[in-house]
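Below is a structure I'd like to ask you about.
Excerpt of the complex: some chains, original placement.
By written order: A, B and C. Residues from 1 in each chain.
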Amino acid sequence: MLKSPSQYQEMADPQVQPRYTGIATFFRAPFTEDLVQAEIGIIGVPFDGGVTNRSGTRLGPRAVRDQSTLLRTINTATGIAPFAIARVRDLGDCWIEKPFELQAAHQEISALYGQVIAAGVIPISVGGDHSISLPILRAVGAAHPVGLVQIDAHCDTGGDYMGSRFHHGAPFSRAVEEGLLDPKRTIQIGIRGTTNHPDLWRFSAESGMRILPMDELQDKGWRFAADEVLRVVGDGPVYLSFDIDAIDPAQAPGTGTPEAGGISIIDALRLLRAIRGIDFIGADLVEVSPPFDVGGITAFNAAAVLFEVLCLLTEAHQVRT
Amino acid sequence: MLKSPSQYQEMADPQVQPRYTGIATFFRAPFTEDLVQAEIGIIGVPFDGGVTNRSGTRLGPRAVRDQSTLLRTINTATGIAPFAIARVRDLGDCWIEKPFELQAAHQEISALYGQVIAAGVIPISVGGDHSISLPILRAVGAAHPVGLVQIDAHCDTGGDYMGSRFHHGAPFSRAVEEGLLDPKRTIQIGIRGTTNHPDLWRFSAESGMRILPMDELQDKGWRFAADEVLRVVGDGPVYLSFDIDAIDPAQAPGTGTPEAGGISIIDALRLLRAIRGIDFIGADLVEVSPPFDVGGITAFNAAAVLFEVLCLLTEAHQVRT
Amino acid sequence: MLKSPSQYQEMADPQVQPRYTGIATFFRAPFTEDLVQAEIGIIGVPFDGGVTNRSGTRLGPRAVRDQSTLLRTINTATGIAPFAIARVRDLGDCWIEKPFELQAAHQEISALYGQVIAAGVIPISVGGDHSISLPILRAVGAAHPVGLVQIDAHCDTGGDYMGSRFHHGAPFSRAVEEGLLDPKRTIQIGIRGTTNHPDLWRFSAESGMRILPMDELQDKGWRFAADEVLRVVGDGPVYLSFDIDAIDPAQAPGTGTPEAGGISIIDALRLLRAIRGIDFIGADLVEVSPPFDVGGITAFNAAAVLFEVLCLLTEAHQVRT
């Protein structure tokens, strides 16, 4: 402090200030509540009211912020320097005044993202549970249905659960039904695990989504998956949703519904780096549950994923402008 | 298995079977869903939909069951052998089919406890968050308002929170308003910490509850507190509610809203042993949040508290029958 | 509770009751001590008296039970729904009345499994240390020597240790000597690490067992290993023994004798899925040591393995009946 006004170049540079210092914002980017300052806005959505099993993702944004301070500014694998080509800001957390009412909370989220989109800010969200993707898509996909790249252990295209149409296992079936998402331009990668119904993810198949299960991913590799992504989503605007439970539980134990035998973090990072060129208009990283984390490894790997996501969205923004 | 039919005497006796063996029920008591078999029924209520800060108590019942297997059958301080004087059963967990709807979930809880009370079973509940005390009291206090011994860091007699009248900070104000609880026969012990409103617990004072703050407890001791309990609750039926956040956070870190400087576990145990003779008709132990626990110490100390509670309720049952 | 009599279909269905609720039995299957009710019996064997280094597996069954509640009922990779095609029961834990006497404890285990086999129940055991495989095989292999699929970091065909012929490093040499196991139909997968004797596992080689070391597995892949399994064990009855230390220590830290660089859990699961069709008549999962576990990851991955094992044995049972 006091040396000079904070500037993001400096904040993110450990040569100026070591990484363990300072307020923990996402990647030590400047915090602002003024949308005008941001081109890319990273927003915490500390809501886990849509969880069906183990909760805790309300603490996700803070944990990812903390671990993200371990990262630096340039992606050595691709050379991208996101903070140098766009104004990246930490916009703080979405206010949710009705945490006890799932649908009311979703409306609050949608309202905020409506403002963000209206201001021309590209939102990258850190959850929270996966149910938040639906209200975000209500803003992001309001004009016309978007494509989706979803990396996840579960399709999350379920039906009702416990009498609720809305929960963290069904954001994308609802999003298709609401005309926010184009299932033909949707790909779901890393699907695996046990279920209680043989047709739990029938909606994905019937609506034309491309399911790329974990076994196919392991057999054919991340390069194949990247090609499939590019083929499926095509040219229009695309949303990216990364559920941390896609990653193997040893590398991401801090999540509510782990499934054994997931994507290795290195494959996930390389897959993300291989889908540059897509017209990404928004993204989220969800289901980091710090109370179940071990040594911060989940939040740390989530931060590494978030950095790749940031690079993708920054590049897409650069292309558009 | 296979040696002989399970009998609770044997299940709880490590001379027959070591304590690390077998299915983890509460105190290794027999599990049954048949209310006729039980005089005292220990019931898990894995619900944390009323939490205002950090969640996780939905996992409380399972963790307390696990640690409770470390205990044995006779209270050496008092000589009470609860399993020898009453049929104690683990009745499993309360089914909550609408976990996303706070009030609907409360109704489900009330319905179950209505059955339990109707069957003449004395319920000891393991939460879950403190909001469950209200629907339990709707059954336990249905006939006439009961007295209350509450050991807790917070009075939990708040007003609305985030637009909801029902949450884990307000069960007892609601219970008084609904005529379930007699505030004049209510004592709240261990209150401390910070608040956001100077009159957050005004309801307690204005309705005539006896607040015995942590400082007074430390100054005057647990024997004084026990005397106050006996004086306040008098002769009628009394409910006991033990919030684990009453205990010092070093001895009970696994809870959602810890407050520094709490009751030591030994004082809590001795306080409970010193209030024998009260006509207890039900009890709960709430707010154990395993995801925040460390080495199981919270659930272990909670199990020790639960054993004392069991002794109190068994004795009260014995007096009545 | 109280909604209806427990039925395994319901217990294992989170749409009826969330997975964090209820008594923690294996996969939330019904607990019974009545062998008549079971076709497949999952049995805990909380014994670690045969351990040569770090103990703690006596707590294994309880931890695996707890983590197994995170799983559901249908194997999405294979479509198998084990609970729908066989009566799967949690039979509780094997009573061991002489925990201080290794051979006496082994006799108790053998006696129980004799009863289980006599009742026509297929046993799946959760240890406990690997020494328990011997007394189990004394029942399972009593009629004639069985084949063995062993997934493990160690061959466990050692000689005497500290003056004892029986310990967790030698069950299978003893089993061959006792005529319970056919070494020609035995395959050992994942072997690696350091030893103190160049010929520690000589028994394996000399008796004709197929050793498939970790390096060969990594080089040739799990599909090759599966083919080798099918080739080696052939058509007769086969026992399956899965030592969790086969898995890489980052995915299975909770074990007594870890060896760096193990099988990845995804390869292990796929290997198991690829050996369908074998006439499995019994299985065990051993060496889960919860005191050394981190965040429950070992027990969680063990539960995922156990589910695959359950599928294999359920299918084999279905074929036979």
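List of remarks:
We take it that contacts are C-beta pairs under 8 Å (C-beta built on N, C-alpha and C of every residue); 3 or more make two chains touch, one makes a residue touch a chain.
In this text the structure is predicted, and so the values were computed from the model without any measurement.
Whole-complex copy count, one sequence throughout, 3 copies displayed: 6.
FYI, only the chains that are shown with their structure count from here on.
Counting the residue numbers used at the interface between chain B and chain C, over half appear in both copies, so the two copies meet with largely the same residues. For the pair chain B and chain C, the distance between mean C-alpha positions equals 39 Å. Shared interface positions of chain B, defined as residues touching 2 or more other chains, are 58-59, 97, 99. Residues 1-3, 5-6, 16-18, 20-25, 31, 33, 35, 43-44, 46, 58-59, 61-62, 65-66, 90-96, 99, 112, 115 of chain C are the ones that touch chain B when the two sit in their complex. Residues 48-50, 52, 54-56, 58-59, 97-102, 162-164, 167, 289, 291-292 of chain A are the ones that touch chain B when the two sit in their complex. Interface residues of chain A, counted against chain C in their complex, comprise 52-54, 161-162, 191-198, 213-215, 218, 248-250, 253, 257-258, 260-262, 292-294.
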